[in-house]
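A protein chain is absent from this complex, but the other protein chains hold their places.
Note that the chains take the letters A, B and C in the order they are written out, and that residue 1 is the start of every chain.
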Amino acid sequence: MSQFFMAILIIVFGGFLALIFARQAKLMKLIAVFSLSAGCLLGVIDAWIKLMGSDIHTASFSFLRVFSLGFQIDGLSAFFLFAIFLVSLLATLYSFHYMDHAQAPLRVAVNYFFFSLLIAAMALVVSSSNIISFMFSWEIMSLSSFFLVIYHYESAENRRAGYLYFVFSHVGAMFIFVAFGIVYGLTGSFDFTAMGALTETAKYLVFVFSFIGFGSKAGVFPFHVWLPHAHPAAPSHISAVMSGVMIKTGIYGIIRVYALLDCNTPVFGYIVLVAGVVSGILGVVYALGQQDLKRMLAYSSVENIGVILIGLGIGMVGVSQGNPLMAVLGFAGCFFHILNHSLFKSLLFMGAGMVLHKTGTRAIDALGGLLKNMKITGATFIIGSLAISGLPPFNGFVSEFFIYVGAFKGIALGETAFVMCILAIVGLAVIGGLALACFTRVIGVVFQGEPRTSAAVDVNEKGATMLISMLILAGACLFIGVFPGTLIYMPMKAVSALGLVYGNIPLEPFYRMTGNITQSAMILSAVVLGVIALRSFFYRGKTIGKSGTWGCGFTQPTPKMQYTGSSYAGSILEFFSAAAPLTIEHPPISGRFPLKTYYKSRINDIAELHMGTFIVRPVLFFFDKLRWIQHGDIHLYIGYILLAIILLLFFI
Amino acid sequence: MVEIIFLAPFVTGLLAFFLPKTIGRQLLVGTGAIHLILSLLLWKNRSVPIFENYFAVTPEGLLSLLVISLLFFLISIYTMAYLKETDLKSENIFTGSMLLFLSTMTMVTLSDHIMVMWIAIEATTLASAPLIYTYRTSASLEATWKYLLICSVGIAMALLGTVLITLAMDVGNVDAPLSFSALTGVAKDLDPMWLKAGFVFILVGYGTKMGLAPMHTWLPDAHSEAPSPASALLSGVLLNCAYLGIFKTHKIMHAAGLGDFSGTILIVFGLMSILAAATFILKQKEYKRMLAYSSIENMGIIAFGTGIGGLAAYGAVICMIHHSLIKSSLFLSSGNMLLGYKDRLIENTGNMASRMPKTFVAFFAGFAGISGFPPFGIFIGELFIIVGAFKTGHYVAAGIFILSMCFIFAGFANQVMKISFADFINKDDASTDPKKIADPAGTIPFKEKASLVWPQYILLLTSLILCFFIPDTLYQAIIEAVTAIGGGIK
Amino acid sequence: MIHPVDTLLSLVLLSVLFSFGTSRLQGLIKVVAFQGIVASMVPFFIGHDMSAGGVVFTVATLLIRGIIIPLCIYLAIKKVAIRREVEPIVGYHASILFGLGLIVGATYVSRQLNLPAISEYLLVTPTAVALLVTGMFFLIARRNAIAMVLGYIMMENGIYLVGTTFSSHVRHIVEFGILLDVLAGVMIMGIILQNINKTFDDVDTALLRTLKE
Partner (left out) sequence: MIESVILWFLGILTAPFFSAIILKVKAFFGGKKGPPLLINYYTLIKLFKKGSVYSNSTTFVFKLGPIISLATAVTVLMFLPIAGYNPIFSFNGDVIFIMYIMGLGRFFTIAAAMDTASPFEGMGAAREAYFPIICEAAMFMILIFFYRLTGELQLASFFSGGNTLGLWNMAGAPLLFIVIAFFIILLTENSRVPVDDPATHLELTMIHEVMVLDHSGPDFGLIELGAFCKLFFYATLISRLILPFDFGVPAFGFALFVLGLFIVYLAIGVTESVIARYRMDKVPQFVLTSFALAFFAIIISLEFIK
């Protein structure tokens, strides 16, 4: 454990140093980046080692004399720790050049301080083993990430985002409080392991409450409202960390609670699976409709959380149906996707950050043709998009493949499970298709074609550390996609840490699957090479002409004429208009000499709409009705005293 | 010679009325220091008082005494700087009443005789009334009037309650000194009906002072009209003193085996207070009133925890300590805000993060602490209260509790975001309001002196440290106090 | 035979009734003074102890309750020439009816309570209760600030009556402390009253409704 805590100490210490040296911006940044990345590196190595080994590390500190802060690192924790430290490491690297022309050095220092706190808190969350330490680190995590979200607090939009996030995280924490309160109330122990001893109904309650609580952090569909506001608001390396790993702590919570409850009812599986399918499909649909690059990425995180939950649900159903292969496949796919998503989502956010940093805008329809000047950014972004669409030979495909196979295993099962598996498979298929549409849209509109506004005209991609971390991530995506076998043991360790009844899982069948993937990836690349060879053979000694795009007879094409992202997505959104109502603002063209008109369209998140109408407004109404209490008339006030006494005297 | 602790400030207070400003300020700080030292000494060895059937050194008393003297010392330092910034017409009255206030509150913590306790608490009302009327405005006058009358009436009820307890002794014909400790001993023999009646009156009486809904009505007015150091004292310490009275009576009830009766009442009033706080925080327009309502909320939390007992009672005491620390720091920060923005309305504040960074740090940290975020102690307290509530099977109560906490947080956070980050200069009506034209650049004519921010920092730091390490003596005292009402770990 | 205390107390009850009816503040003050005097004399008659200390204490109480406190209020009024109306929220006739009902109810209640300590004095508890409730009534049902203060004093008198008659436990010193508190309270209230009158040149509490949500 000592290395682990050492890493955390180094990180937090770095944060403090940043505050101390806030005056000299350059020095401060150097120190902060160095110590943070050093800590993260140590953490990654430590997590890797723990993941290799199979023994469980524990540590416990006495707290307020009677209580204790317990920490425990098993396979599951180690797996998450690995992802957390890895992504944080790269994000820290990235931040070095990203935070360069930030306005006030003090603010940057504060940002680094809370960033370090966030990393530490996330690490502690996934490694704490009793209620107190868990809630403690959980709240620290929420608080620090809140400060990171409102980094650019000048814009009202970001303030609103911060507020939403703050409230959601607190309310979510309250739900978790309830769940743990039930646990403590019935067992009288703060220890996580006590959960196993609960009664059946209590387990249901605990699971549901904690699912809501953790779901609100993870961004599961109805509770995701804060996410698309908060992630764009934060600086991009923060968004990368938040979207890449922080929301995964919610998933961790769900998995951990499930494992501890150790109650193999199918219901849990069904809940998780349905939630997964819903948030997966709706998430990607909303993503398709976004006009803000980072918002779109945020929604795609909702989608990927959905995919992860589908895998989890498959696993749970498999457990409840006594189908080991299905269970392990589902869980393995879930874990694999957690890792993969943390890689390619942070990659994409970094790419978006680069775009934002250089062009100064996040509006998709304002960009275009960036690929010409931002080769590396563009290429890595394309790789990220391929990966997130789950296309071979990239890592997204591997996890989805596992989940698919697991789900198909469930087809052979009885009624409900069968329906659930159909739901999962079709859901995954639709998600895949939509994701493809979504990311082709982004690439096509942002990186290809011609610049739509002056913002995108002559840009560059300076900033070595930013490029490096993006390249590393892109490389990782490709590597895992081609050689998943090399990393298969990581999710497997996590799965075996769930304490399923199967003892130690035989890795052989999974190695065969990954082997097949590798083989087919090889085939594909071979064929591609062959075709390239063929092409170059055909082009040998040919004249390559250059000219404008063929305008189908139209002679003066302008960048304005390009297909915009909105129009690209239009027809698909129409199909989903029930779940994603589209508000269109478009004064009709009228008169013989029509005046200038415009077209604005915005996609509405039904969860957000209904939160307003069904929760916020009634609550405010109720409390407004109560406000007359403080009426200002002293006679009334003295009357209250009398009233209180008289009422109480009845109970004597 | 315990009595010296409240006699010293009494004397100095009387002196302060006749001394010129500057000396008065020094006197304030000096007395604060002496008081702190004295109470620390008392903490070291719990010497017996001279009039031992009137006064006694009880664990809960010691706890609040320590809190009082620490707070008063820091607040007095702040007050010195604060008085420099503002020009009060009758400053010596202010300082004098501050000191008298201190002495009366100290007396409350030390008093053991129920009547003496009543005298002391009534005396706190009288001593603090001038503080609220410091600014001599019509609003402050109204606030004082309400404070004085409502609290007097409430406390009269408490007096009746104490009388009824003596009656309970007569009816149960027991003969014992009228001290809490003695009564706790003979509680079994007291006549339950009259005891219950006594408790009801005392709860409502002292509850008025403590700010439990629906008797809380004076609290927001008084807190918002009083100068901020006074508000800090009122909400940081005075409420605890009133709570002490209830706590001790609850102790008797528990000893008499009527713990459930009083506990249930406490829970109900606690929840009502929290709901009331939620009602008014959600759309609050003045930041000082908002803080006042948050005090009501916290008093509700404390009452709730006390009523539930068990681990929750432990949590309640922790909440009490940390609430005093954090809330007083918040009120001191609000004093800076008033100096800076010259206005109590939230809509006329804004962008504190860049205008008054030091104050902002204190204020936001205080907000985080008060709404139960680690690493501040209230987090621990609330955690214990919630799990304790579940432990004792108060599921519905816990549900209401948590729900209203969520609402309060939503409202509070909304206002705090406006104060800290929103920029009122950019508002479209900026041209209409002269106040906003006054500082077009958004800069404010106010320099954050060290002595205007360090007290807050120290208070918060104390809370932060107490969240991790709790000195053994303190821990013992808390446990001792809590076990008397059937609380404690497990 | 009827005990002298009871005759006195019956007079008090009568004064309570009168106070409901009166519209003049002076009258009200006189009533309060009278009640104070009686209240402080009652223990002298019931007499737990006839020691010198007891006597001194009773006299002191009588001075404060019966003379000083009403005097404060009276001066407060004198200083500020204000309308002598009590400005009722509830009308006089209704008040009188309420008063009658109150006295009956009080007597009934105190029959129910049958307290051992003072069972031979029939009217002590009813009077106490009556005074209490009357005080409350004035606090709730009179807009005039001075009337409210008077109500508070009345209530205090009632509590005092209850307290002294029941409790043989409480030492005089403690009671004296209480008395001082009340005195100080009333004095401060007097000051506040003057200030209210200065700022609003009226003591109608309807003007004191600005602080609200």
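One rule holds for everything that comes next: a contact is a pair of C-beta atoms (placed from the backbone, for glycine too) under 8 Å apart; a residue touches a chain by one contact, two chains touch by 3 or more.
Every value quoted in this text rests on a predicted model; they were computed, and no experiment measured them.
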Going by the touch rule at the top, give the shown chains the omitted chain contacts.
A
Contact with the hidden chain, among A:Met1, A:Ala59 or A:Leu371, goes to A:Leu371
Given A:Val501, A:Val531 or A:Leu609, the residue that touches the chain left out of view is A:Val531
Which residue from A:Gln3, A:Ser60, A:Thr187 or A:Gln448 sits in contact with the chain not drawn here?
A:Gln448
Among the options A:Ser454, A:Ser571 or A:Thr613, which residue touches the chain absent from this view?
A:Ser571
Sole contact to the chain not displayed, among A:Thr199, A:Asn516 or A:Ser577:
A:Asn516
Touching residues (missing chain, whole complex) on chain A
368-369, 371-372, 378, 382, 386, 389-392, 397, 400-401, 404-405, 408, 411-412, 422, 425-426, 428-430, 432-434, 436-437, 440-441, 443-445, 448-450, 513, 516-517, 519-520, 523-524, 527-528, 530-532, 534-535, 538-539, 542-552, 557, 559, 561-563, 567-572, 574-575
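Assume only the chains that are shown with their structure count from here on.
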Every chain in contact with both chain A and chain B is listed here as C
Relative to the centroid of every protein C-alpha atom displayed, which chain's own C-alpha centroid is closest?
B
Chain A to chain B: how many Å between their CA centres?
43
Between chain A and chain C, what is the separation of their C-alpha centroids in Å?
70
How many angstrom between the C-alpha centroids of chain C and chain B?
32
Where chain A touches two or more other chains simultaneously, the residues are 627, 629-630, 634, 638
Which positions in chain C touch two or more other chains at once?
139, 148, 205, 208, 210-211, 213
Residue numbers on chain B that touch chain A, as the complex places them
145-146, 149-150, 153-154, 157, 193, 196-197, 200-201, 203-204, 207-208, 213-215, 217-218, 220, 261, 265, 275-276, 278-280, 282-283, 353, 368, 371-375, 379-380, 383, 386-387, 389-393, 398-399, 402, 405-407, 409-410, 413-414, 417, 421-423, 468, 470, 472, 475, 489-490
For chain C, which residues count as touching chain A in their complex?
89, 136, 139-141, 143, 148, 205, 208-213
Within their complex, chain C touches chain B through residues 115-117, 132, 139, 145, 148-149, 152, 155-156, 159, 162-163, 166-170, 174-175, 177-178, 181, 184-185, 188-189, 192, 195-196, 199-200, 205, 208, 210-211, 213
